[in-house]
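A single protein chain has been omitted; all remaining protein chains appear in their positions.
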Amino acid sequence: MRRSFIERTLAALLRAMEHAAASERLSGGRGFLQSVDPRVKLLGCISLIVAAAVSRRLTLLGVLFVAVAVVALATRIPAAQLLRAWAILFAFTAAIALPALFTTPGDAIGSVAGLTITLQGMRSAAFLVSRVETSATLGLILVASTPWSRLIAALRSLHVPAAVVLIISMTYRYIFLLLRTAEEMFTARRSRSVGALRPAERRRMATSTAGVLLGKSMTLADGVYDAMRSRGFRGEVYLLDDFRMRSRDWGAAAVFAAAAALAFWRGLR
Amino acid sequence: MSVPSLCSLCLCGEFNENTSAPNTSPRPRLMYLTCHHMHIPDGYLSPSTCASLYAAAMPFWAMALRRLKRNLMSRFVPMVALVAAFSFVVMMFNLPLPGGTTGHATGVAIAAIVVGPWGAVAAISVALLIQALFFGDGGITAFGANSFNIAVVGALVAWVAYRLIAGNAPLTSRLRVVAAAVAGYLAINASALVAAIEFGIQPMLFHDATGAPLYAPYPLHIAVPAMMIGHLTFAGLAEAILSGGVVAYLQRADLRLLCGSAPDAADETASAAVMRPLWIGVAALMVLTPLGLLAAGRAWGEWSAADFADPAARAQIAAVSNNVLPGNVPAGLAHLSSIWTAPLRGYAPPLLQHAAIGYLLSAMFGVGVVVLATFALRLLATRERSQ
Partner (left out) sequence: MTDALFEVRAVRYAYDSLPALNGLDLTIRRGSRVALLGANGSGKSTFLRLLDALDFAQEGTIRFDGETLTPERLDDDAFAHSFRSRVGLVFQNPDVQLFNATVLDELAFAPLQLRLEKQEIRQRIDHVMNELDIAPLAGRPPHRLSMGEKKRVAIASVLVIDPEVLLLDEPTASLDPRSQSEIINLLAGWSGDARTAVTATHDLGIVEDIADHCVVFESGRVVAEGPPREIVQNEELLYRTGLLHAHRHRHESGVVHSHPHLHRHGDHEHSE
């Protein structure tokens, strides 16, 4: 039975909130990477994602994936959740890569139902899947080990302007308010007899909900602007900048750098 | 059991899970990668493509910041943040489409209409960054690509289309609803086309020693139709319905929000400075394009109108773009079986010339969309000033 658009939207909104709650819980816990400086983790994970992207060797991608999986477990991401993310990602990527087994020209290595599978097709699909899984796991490690406010602040180390950093953290903060608002609106509308609505009315309900949300967003923006001015904001943004590298952070940075350099070197040869 | 239903190669995947309400579980689970919208993840585009697209998006970001600061002063900070938050949330909306299906929209056109093209470029980029960084929706290396496709191309195309069609119609005019719907439809399709080209050039530029594609495996003649069929229908329709519907709602409820695009509004684009980021972006692409040529290996597929007329090709396209479910793969493969033997094999020894031309053409096409959009912006601006 197909769920109504309201049910599906509500499920999506709740999923986003649950994901955020889970990463908040994990990043506040005590795992392998939780206490490392967020800048080190951000730059480290990005350089490993790039290393995975650069690699021309499947074996290296395999090794990287295993290494990253170990780190993910050490970061105390529950194994079941990790497996679930991998499975969904695999199903998704494999579905996209599947026709490539047959469409990619090259050396035939077998056939299924009269269709020829090529070696190149197999390798191509393997590249896609292993890269996607490795990068996504690195992304997961990043959010599971770092409170998002710290992660956003760490963007300063990538030379993102202070105003943009403030915008990003403000966006994240108000996403929760708007998610909640949208959820309330949809819940209220679910309780009315939606099933009886004609399709055009359903569309109008969905778009006017979006319109209400937009109006609220703009009203909030005005209010926030006043609150900022009232507290001395005059166009230039100044932010707390209290990151301090300890020996532990330097150690982690060295490990990240070594791993990325090794992966680059092996992957390009 | 969770069954992924993929709308197309475009990665707008959607997973329906028959789980109980997630907020009732005592220990929240990470829902990473299960968002509704999937923008390009890491691994589909080569690092050099990603770098080029970061370089192409960069001048637009810089320009957006500069113009927002000048036009809105410090007010731009909360405004961009809240529009970004709005678009993030609205991307999760399941919109009922004609025919009983549902689809997702990005909100890029509505953002451009309400806060102007530069506000939309900034806000949608921020929403995409948060999706990539925190919700695993879209890759981190591919963030430049996603921003360029959706935020830059989408916002500019939407704004131009809306202004051209709406013209000087009064704010409450029915024409504005139509203009918004068309703007949304065109914007999302322009984004999809640029993304399809990015996918499509991967297999001819990047492969390993055996000739296996390293990144997205489908050449242009598969990637483009596969992407466009999903977008010309479902995604385009969803964006059209959202944009048109929200404008219609604002006409009834909150007219003030439409004032930014009113006929007498101070035109945000009325300046030659608009052209600068464009040329910098184009220059970056042009410099980087020949680099890609060096690696070019496979022929650019000759997909043409003939492909669409050919029933076999259409079957292939349909198979790639819809219903690639693990469950019904045999059925899909049966459709596919007729075509493997025919056209693709013929290209086996790739002609470099072919590839070069194809690559250049597609690169220029992508750039061309943006050039045209910006030219139109300027034309609009001068026309309005002269009035």
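Per-chain residue numbering starts at 1, and chain names A and B are given in the order in which the chains are listed.
Operating definition for what follows: a contact is a pair of C-beta atoms (placed from the backbone, for glycine too) under 8 Å apart; a residue touches a chain by one contact, two chains touch by 3 or more.
Note that this is a predicted model, so its numbers are computed, not measured.
J.: One chain isn't displayed here. Which of the visible ones does it touch?
T.: So, taking every chain into account, the missing one touches A.
J.: Going by the contact rule already stated, which one of A:231, A:244 or A:269 would touch the omitted chain in the full complex?
T.: Touches the omitted chain: A:231.
J.: Who touches the missing chain here, A:4, A:34 or A:149?
T.: If we include the chain that is not displayed, A:149 is the one touching it.
J.: Of the residues A:87, A:188 or A:239, which one touches the chain left out of the display?
T.: If we include the chain that is not displayed, A:239 is the one touching it.
J.: Could you please point out the chain A residues that touch the chain left off the display?
T.: Those residues of chain A that touch the unshown chain are 24, 28, 147-149, 152-153, 169-170, 172-174, 176-177, 180, 220, 223-224, 226-234, 236-240.
The working rule: only the chains that are shown with their structure count from here on.
J.: For chain A, which residues count as touching chain B in their complex?
T.: 3, 5-6, 8-9, 11-23, 25-26, 45-46, 49-50, 52-54, 56-57, 77-78, 81, 84-85, 88-89, 91-92, 94-100, 102-107, 112-116, 119-125, 127-128, 131-132, 134-136, 139-140, 142-144, 148, 151, 161, 163-164, 166-168, 170-172, 174-175, 177-179, 182, 199, 202-204, 206-215, 217-218, 220-222, 224-225, 228-229, 233-235, 237
J.: What residues of chain B sit close enough to touch chain A in their complex?
T.: Within the complex, chain B contacts chain A at residues 2, 4, 6, 9, 11, 13, 15-17, 21-23, 25, 27-36, 38, 41-44, 46-47, 50, 65, 69, 73-75, 77-86, 88-90, 92-96, 98, 100, 102, 107, 110, 114, 122, 126-127, 129-130, 132-136, 139-141, 203, 207-218, 222, 241-242, 244-246, 248-250, 253-254, 257, 319-320, 324-326, 329-330, 333-334, 336-337, 340, 344-345, 347-348.
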